[in-house]
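Scroll down for the structure; my scribbles are underneath it.
Every protein chain of the complex appears in place save one, which is left out.
We just call them A, B and C in the order they show up, numbering each chain from 1.
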Amino acid sequence: MTNSWNDIKNTDLVLIMGGNAAEAHPCGFKWVTEAKANNGAKLIVVDPRFTRSAAVADVYAPIRPGTDIAFLSGVMRYLLANGKIHREYVKAYTNATYLVKEGFKFEDGLFAGYDEAKKSYVDRSSWEYQFDEQGMVKADDTLQDRNCVLNLLKVHVERYTPEMVERITGTPKARFLQICEMIASTSTGERTMTSMYALGWTQHTTGAQNIRSMAMIQLLLGNMGMPGGGVNALRGHSNVQGITDLALLSTSTPGYLVLPTEKEATYEDYVKSRRFKPLRPGQTSFWQNYEKFFVSQQKSLFGKAATKENDWAYDYLPKFDVSYDVLKMVDMMAAGQMNGLFCQGLNILMAAPSKNKVAAGLAKLKWMVVIDPLQTETARFWENHGEFNPVDPKAIQTEVIQLPASAYAEEEGSATNSSRVIMWHWKAVEGPGESKSDMEIMSALHLRLKALYAKNGGAFPDPIVNTMWDYKSPENPDPAEVLKDINGYALEDIPDPADPNKVLLAAGKLLPSFALMRDDGKTSGGMWIYTGVYTEAGNMSMRRDASDPTGLGIHPNWGFAWPANRRVLYNRASADPDGKPWSQRKKYLEWNGQRWAGGDVPDYGPTVAPDKNVGPFIMNQEGTARLFARGGMPDGPFPEHYEPMDAFVANPLHPKVTTNPVVRVFAADAKSFGTPDKFPIVATSYRLAEHFHYWTKNVHNNAVLQPEMFVEIGERLAKAKGIANGDWVEVSSQRGSIKAKAAVTKRIRPIMVDGKPCDIVGLPIHFGFVGVTRKSQPVNTLTPPVGDVSAQTPEFKAFLVDVKKTTPPASQPATA
Amino acid sequence: MTVEAKPVSRYTTAARINHWITAISLILLALSGLALFHPWLFGLTALFGGGQLTRMLHPWIGVVLAVSFLGLFLRFFTLNFWKREDTVWMKNLGSVINNKEEGLPELGKYNAGQKLVFWGQSILILLLFCSGLVLWDTYFADATSVDQKRLAAVVHALCAIGAILIWIVHVYAAIWVKGTLRAMTRGSVTGGWAWKHHRKWFRQEVGKP
Amino acid sequence: MAVTRRQFMKVSAAGLAASSVGALGFVDAGEALAAGARPYRLEKATETRNACPYCAVACGVLIYSTADGTSKDAKPKVVHIEGDPDHPVNRGTLCPRGAASLGYLHSANRLQYPMHRKPGTDKFERVSWDFALDRIAQLMKEDRDKNFIAKNRDGVTVNRWLSTGFFGGSSLSNEAGWLTYKFVRSTGILALEDQARI
Partner (left out) sequence: MSVLQSLDLRRRSASPEPPPPAGKAPAVEVAKLIDVSKCIGCKACQAACLEWNQLDQPIGYTDGTYNNPTDLTPASFTVMRFTEYEHGDDFEWLIRKDGCMHCADPGCLKACPAPGAIVQYTNGIVDFVSDNCIGCGYCVKGCPFNIPRISKTDSKAYKCTLCSDRVVVGQAPACAKACPTQAIYFGTKADMTAHAGKRIEDLKSRGFQNAGLYDPPGVGGTHVMYVLHHADRPSLYAGLPDNPRISPLVGVWKGMLKPISLAAIAFAGVFGLVHYVTRGPNRVTEHDEEEAAALEKQKGA
């Protein structure tokens, strides 16, 4: 979230699209109801299904799964065509005026530089600004140049007329225009719109571009950095934010640093492309500090073994050739290229697409370790559960070790919520039986492996034996001590750069801010963005002062928000270039002559005066936000509508390039995609309010509230297929088939797509063959093994299926 | 010394057992039913071991009554058909009540009052049984709608009161008309009693071998 | 942090704070209990502040635990979980998952002991922690020593281990996450993922 849960109460308009906040995040959705009840806000819900969020919406629009970019590009076209953009904001705070290289073009569904053979934009050189002699970006403040970003954008979205939007998305034109008008009403500084999305946007081959589209709309409207504005990702797991920050991700290191690639043979290779010099005069370009963050992290990881001489133990880090993300891992397992696997609280058999492929992969492993508080399908993938998991245990040679982990109530520590607020939780009781905390388990494994390597040697033992684990009790470290390790220390006295005789921070002290991090080995810090969470003043994540002096829902002394306890990102943009709030109604930060004043920590130099013309988007080299993404996205600097891999129609915009041209399809999966002649129905998967992923199917009362798998089918389709409510139906895709009970509903409304009726079915993801709910074949049996081109998030939200009436599963009675 | 007639057999042992089962269950039903009918009488549940047991036992006793009464009904219904003399008897009911029985027609085994008791209880017990089933939630809660149950409750209560009133008449008559009770205890009545109250029947009985 | 039991009456509605509901106030529980038909069942419970384990709203929860019986060494047990009314995001509210989260802690499907499934068998067998941990360390070392890639085809030092993967949890604490990162990355595993993408 760029803003926070509480901040939603400040909004005037909520757009829930690509998510279902009421259902997946009811307590966060509270702030939508607050905005509605106390701020007169309106709620728009755009979703293939009339969801529980839609139940309390002012306006609902149906949409075909996987067509959000078409809808959002249509909104951009509407805003640009009708002059409904926040012109001053757009000019000052985005790259709208910047000139793009002449060679940039978009034709027949492809941007410049596409390599057909490699299925990739190998040459992205034209996706770049024009630079002057000083290396600064050229701009046209009059917005007349046809190559300026705003004009290129206008041309790009021109094709997304309301008629075209209706043709692609199935959203009735009148409803679409009504929504455009409502969105346009927030293009003044007086009113803001907030966008709430989740997996409904990310789980597509165009996932990242879905979100970019919304970010662009919010920039055009001037809603970024504003109270009640922003683009707000509603994250899933309780600490998925923290774990993402901590980079349990194949190509990252903590704090949004990146692992080196094998093209970066030396440390110098690695850092030279990450010095991020400003591209406009006087800009902050905060990533210039990259090296400080990286070196401090290496000191936390490897301690004294990381020295200037060995390039801060650069070679201790693995270098990647390709991304070893979830989909790649599953593909490798299925190809027999993996021997061992750990599943720590992640039920991969349910969570990755194409369950049959995952199961085949698990069966090819030599060993698997499952660390979990609960029984999972993954741990028991080898167990025969009749029709629900028809396997022969004798044929599966995988050795499986299950380690019992304790749960949240049985351990203490911090977690980071979707608003980026780090909060401490305290232990209530001991875990059951012999369960141990994840910290204890990780410590035990590390220390045993370390001892083996120390004693017997082996392949490159250095990083293992040198990993810092000097906690007071290494077998079971105190969480507070580990949080301090993440926060970072001054390893030596840190001199004041302005006065070498002055010491800013004495050796051994906790760092109060990442501003003190150094690239000379004088500081440690596992993750720079969390620095400040544990200072000499104490553990900030334990703070429980709920006061909110401004009434804007900032709660500055509750926990600690990264970075630097900032609650709304880009908040400098809430004031105009002169430092005055865009409107008194939306006052958040203002320049008081000496400094930036307000209830939040400025996302900006706190004493940098407005006349310095420093842009509010300080992480970017330009200081402005990017309507044009430069080379940052693999599938183009502007979003473009591509059909899901299971394409229901040929792309109406460019039938020759129907699906995303840079999508990664593994050789083994070439035949894994369905076509509408065999699978004429569009399916989407989703979550229910009553369940959380694959956990709560183990919880009695949640099973009471939703006991059994079903498939939501619109009345038109049900009638055509002779399916009545409660009938058993078989849902099949190119990847496999499952059985589910029919839930015939008016909430999936018939739509027309490119001149043909489009039926949609919805499948909840929660049910499996382990748990106290009724057994079911996992829904991911049906989903395609392909991911977003940017983030490799699987395309769970749009795929093709067929449904037909069938008999109940053998071991399940037809009715109660 | 007056000459006394031999006692006349009025009820077989089986009939008497049948009657007394019916009588006892009816009394128990009345007590338990009234206990649940009016809060003043809730204390009667103590006789049955408390409210829960009262609630549980009442319908089962009802089943006993229904079966038992069916026995009585089959035994006696042919004797309870209405006759012309019953109409005459009814017209002289005032005299009957005033113990002035001169000039009444000779009667068979039952007089009109007894017949009315018989048919009244037959109808009411049938209604009580049916409405009781509707109210017997332990087994039949889902068989009927709440509105049907409400109607059944009213019918059950009304019929029960009717049955209790008839029962009072029945019992009082047995107390009032001396010599009656022994028909149900010893199974026989005196000849005089038979002569006085059911002369036609007496004539038939005397004529038997 | 266990704090003493405290009674509150925050309906938690920001808009309703000024109404008399907020003034319901505290009450002498003893008196109330004497009068009440139903005893308030958290009277002797210990309250611990925690966060709901499920989604990233991270609602504050109050975990009520109590020792069974009066024995001093009886193991405390969680008896109830409710929203933390002081928490600025959830204000004491919980969704159906959070409200029922006691059932997660007490689920019959909680793992209690290390278990081992030998290849080709159809059951898990209970093993000791020492057996399990040693076995895992041994399996890791065998595979790593055999398949570790120190240099790629171009001779660049890459120091990676690709034949073992690690799916990390996304409901771990940050501290557990950092230890996981340290443990996994130090081995050279590149295939390290969590729930963020899926």
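Criterion: a contact is a pair of C-beta atoms (placed from the backbone, for glycine too) under 8 Å apart; a residue touches a chain by one contact, two chains touch by 3 or more.
What you see is a predicted model; the values in this text were computed from it and never measured.
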Which displayed chains does the hidden chain touch?
A, B, C
Looking at the full complex, which residue from A:702, A:780 or A:793 touches the chain that isn't shown here?
A:702
Residues of chain C in contact with the chain that isn't shown?
7-13, 16, 19-21, 24-29, 31-33, 35-41, 80-83, 90, 92-100, 102
Listed in rising order, the chain A residues that touch the chain left out are 22-23, 26-27, 29-30, 33, 36-37, 40, 50, 52-56, 58, 60, 689-690, 700-710, 725-727, 741-747, 749, 772-774, 815-816
Please identify, in ascending order, the residues of chain B that touch the omitted chain?
2-6, 35-40, 42, 45, 50-52, 54-56, 97-99, 101, 135, 137-138, 141, 146-147, 149-151, 153-154, 157-158, 161, 164-165, 168-169, 172, 175-179, 190-196, 202-203, 206-207
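Throughout what follows, only the chains that are shown with their structure count from here on.
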Tell me the shape of the graph of touching chains, choosing from line, ring, star, complete and other.
other
In whole angstrom, the CA-centroid distance of chain B from chain C equals 72
Quick one: in the complex, what on chain C touches chain A?
1-2, 14-15, 46, 48-60, 63, 65, 75-78, 81, 83, 86-91, 93-98, 100-101, 103-105, 107-122, 124, 127, 129, 132-141, 143-145, 147-148, 150, 152, 154, 156-198
